[in-house]
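Removed from the display is one protein chain of the complex; every other protein chain stays in position.
Think of it as A, B, C, D, E, F and G in the order they're written, each chain with its own count starting at 1.
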């Protein structure tokens, strides 16, 4: 068989399995979904195309599908813990911000979403400072010039995980502009994940949040 | 002779001549300086090396030399007009900010310098808003992630001329990171000049300031 | 809700709201259009796809749609002021030049369009010099080698806002070639906006034109 | 004066001030050092040249200078908490790994250094797994192909902060190769900082470590 | 005629002809297939589109078509020799890994396929070490961060031919990230072919395998 | 009107008008074609889409359409002069080679086409040396590694105009690989045009050929 | 021995030998110079460092050394033919323009140098049009935005060989900006050589000039 069960992720205790959607054909995805449903294990497929998601949902109605976030999965049971914030700059960053938000909930985190607070209207950020300070980790999603993580990290003393998005045009080069901006941040307390990698940011934020919860080591679902 | 008098610049009425320093040898620069001193015309040499500047100043003591800004010249007489602001993000952006500030004064503009107000400490910008609003054009100099012009343009309704600097390291790529960030700004009212091009920004700001002064068309010096 | 009203734009007195079209679904755009129509406020949606524009126009017949410029909006009332010029190099740059021209009119500027005067036939530019000198700000749109802004700025003592376009092929790299050319201009008096950013150039030119008109601070529409 | 006190860093409670060395001249650095010594505040200057460091240390003998790490400062008093690991791939990554290690100690963290365990000899990593699991955050410094963070994150369920270094030659492009590799990691639980940014990684790891210590909010030194 | 028979490949003794599919129209491909069928010579067309493959197979039913590998051809007769291994990191690398595996079989090699053993779960690689040591050349196919060839070459003393794939997103840049990682490998015994070039890796591995077999010089088919 | 007649091309005596197809809509192209047909002037439209070409040919049956070369036009009358050679590396370079060949004929040159002689089978080039030496200018079209112009220029003492093509995959980057190879040629006597720019190479070769013919200055058609 | 006599250059009839200076040590260059002096053959060493040139000239006083052009050689005897023009944009492009001019004279061409006529002052070009039209090939050397070749080719119906220079700063990227501009020229009749490759342009121009002279085939010196 061409798909090897990715047991190493089982080493991480409290998170469901994460499957990368692109490049897998319908038959392969069906088998993966079936195997998780059988062992009643939660899981999350990322970057699933609408066409593929609809076909799988027709076959397995218990699946949850999030169109804008391009996610498909079965959520773990159990209560959410702590606090993670997802901040986004513009409407167009929504698919990535939603991917981060929903994935973080799948990973067992209470999430506060603070959207559409880009730096061109920085005053919109100030009413949100309390919510930001309440979070144990802050995911900041931004395209265009990617300046928002620097500003947030300058205002709030919390770990900021910056997610550049491929939103933009011209000299944006598919997200290269905000990626470089975020890597070059003059603010301390910022790290960066790949362009559009909402789920990676959610995973990292969840690690921090769960370590603080003292739950680290306990398996969810 | 290899140097052709650049008469087209004479078409621009109120600014002194601008000479690009690199690539000219001592003999050529001497001739250029001499010819301007003879006709008692102000002028400005940019990006001059310290060694060359010192040699020329020894020979022509009436020259003014600005070490950090790498400028050498003779200032036009006459009073300064209007208001231009030069904003900079970090201490390390100073050479470019100073190039912009001094060039703008040579071009006949009153200049307000607001330095070291980078986005990682955005609160430092707010006490300066009145000064920013008083300017007819705002030059914003920033390296690293280049976020400052977006923030300034979001706060103040004035034309912002963004100058990326080559300050930074790693994925900065000699100023490419702030350049791309500035080009991708989500704020309206921002244009961009070449990396480290303080003198170009000063010239453009001066054009706007002088048009408003109603002086457009009158020759300075 | 996922769309936050962008009140910072209200700080800028005399311009209608500008909405970035891509990434917004039909429902979101409908709501945005409705809210503007309700408060009888002019606005402009940029980079709208033909399909989306036609659907919205069917629902709201009072909308104006400019196919080539990919703009959709409701124009403010009130007379146009001053003079802005839009110069373009080739027929293929038209979508961006038209975006700049129409946006500038929306922003309340009288606009002179001078098209198809690329540097390979530089003689075509000379009969237009009077019109160029009559403008308070000149937007120069060019793809390919992006040389036109340098030539214009060398001939006319007016602020030139250069707009590189993604027109071209081969080593054009989606507009990178003219972008770099424009940033490296040897002419003084040129600033640059993002590739294809006609609306950004129009906004900046409008700022200059309105400052000269003495209207700065008065709200249009 | 050209240096503005960066009070926003005061908002972050338990860390000393961090000064970026390049671009500051001797006089400026002297003033900065003096002001910190006067108020008996700890601080850290990064990327200081050997020449500048030696001059400052001659004048202020109480300064500590770390040649390989290019750091100069005065260490805060108080005991170190928790556990942070610094892992490095090759001998040539040492300057950056040492910058991370020493900065993390300045920031109040107990640090375990695990050096020279690059992926070409992956067996060298296995005896270190216990130490890695004992850390609350793991900084992984690697040049060349930058594969080490992926391997570490696959083996240990702890947040990994990846630091690409500019070590390498040929198609390394000053650290671009390991930077891209790290951003594209197929392992969950990895975030990335700028090329060679040991101090930024240390700061972020310290945030996580101190949040777990429950010390968050208490000021060190 | 526009297609010149590529007789130089006949110089290489034991391999069938390899045709690059893209850019050839149906008529040209028909002629090529016909000419090989006539002289009963085996051959392999690479990167053939599904549409074209289906049309050709309808006309020439003796053709073998491998959809995922995008290969079409007629296999040489004769037994397979030696041992070549094809290792791949993730499911999404399958098209390239399959291109390598099938091409290597066409070229007369016994092939061991070891799939889905990416570095984020490095433990999955260890049970395969015996198979890897049994191979005379190891093809390692990987996208994302491209770390697998370094790890394999560190574990096994066999020539590793690394194939970066264009699988990934964001800062992957169409395979540039794993390409640079592989070129910068810190392991000895690794060489690299073009992104997605499974057939080129297979050819090279086959050369080594056949030289060892002592068959070099004998023509297959 | 948005299309300005490009009279500067009239300055060049013996060549028909060349129109860049992309970005012009059907109406504009119709007008252009009509105006040339009216004044019975030959012309050439480049990079025309099949759909647009078919529509125009339906309307104006006297048009000649070359599908693979994406050219549409009316050929000048008059005999062809001198000799230009067009050499290409692989079948996939045909569209560009054909663009060069047909355009060169439109420009009045006798053309020798020597196709499919790529460097991987360099022996195929030797039987063609006489034809190459008979040409006054040699256009060499190559994708992939772009080595052919260097080899040709090393063998034949004639001006070589190198045309990189966007044929290839992986690290080809849309023709960047052969473009850089050609610019870095170690052979003297090679110049380069833009990727895929067959018509530009034809024009340049034609200039040389006609200068030698002594026809320079006489208008064809 | 490590230096193989490059006899292929002997195939080109009328030009002296061209040696690439960098990477050859003093001993190797001495041997090369000696061997040419012995057989009384003219030759040209390019990109020679000042230090190396001075040492060689001390030993062999008959050598001619051109400091700015970084050339060293012995000129062929015989009269110069035809006409080649070398045009340059700014003072800083002089080293490359001089390399082209002197090399063209070595290759037996009468050369007209037209310097310092950059596009920012395009009026400076018009008085030179007669000289440009008198040339059989025009070498145009330009850094910064690289617009000059397009303008020249638009004005004069002669083959233009464009030489981008590495003069500039910021987003110039070592000559990449003018290189891309020149490749993307909208003017017909322009080809491009490598950045700073004055000698390559001279060789190509010389080929054209000598073909017209009818001298092709006769050996100079």
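As a working rule, a residue touches a chain if its C-beta (ideal position, glycine included) is under 8 Å from a C-beta of that chain, and two chains touch if they have at least 3 such contacts.
It should be emphasised that the depicted structure is a prediction, and the values quoted were computed from it without experimental measurement.
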Displayed partners of the chain not shown (whole complex): D, E, F, G
Residue among E:53, E:72 or E:183 that touches the chain left out of view: E:183
Residue in contact with the excluded chain [from E:71, E:161 or E:177]: E:161
Over the whole complex, note the residues of subunit D touching the chain we left out. 90-95, 115-117, 120-124, 167, 169-172
Which positions on subunit G touch the chain that was left off? 2-4, 6-9, 20, 22-24, 28, 47, 164, 166, 174-176, 179, 194-197
Counting contacts across the full complex, list the positions on subunit E that touch the omitted chain. 8-9, 11-13, 15, 18, 136, 154-155, 157-159, 161, 179, 183-185, 188-195, 200-201, 203-204, 207-208, 211-212, 216
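Keep in mind that, in the parts below, only the chains that are shown with their structure count from here on.
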Intersection of the contact lists for subunit B and subunit C: A, G
Farthest chain from subunit A, going by mean C-alpha coordinates, please. G
Any idea how many Å lie between the Cα centroids of subunit D and subunit G? 50
Per the centroid of Cα atoms for each chain, what is the distance between subunit A and subunit E, given in Å? 36
Distance from the mean Cα position of subunit F to that of subunit D, given in whole angstrom: 57
Junction residues of subunit A, two or more chains touched: 8-9, 90, 120-123, 154-155, 170-172, 176, 179, 183-185, 188, 194-195
For this structure, give each pair of chains that are touching. A-B, A-C, A-D, A-E, B-C, B-D, B-G, C-F, C-G, D-E, E-F, F-G
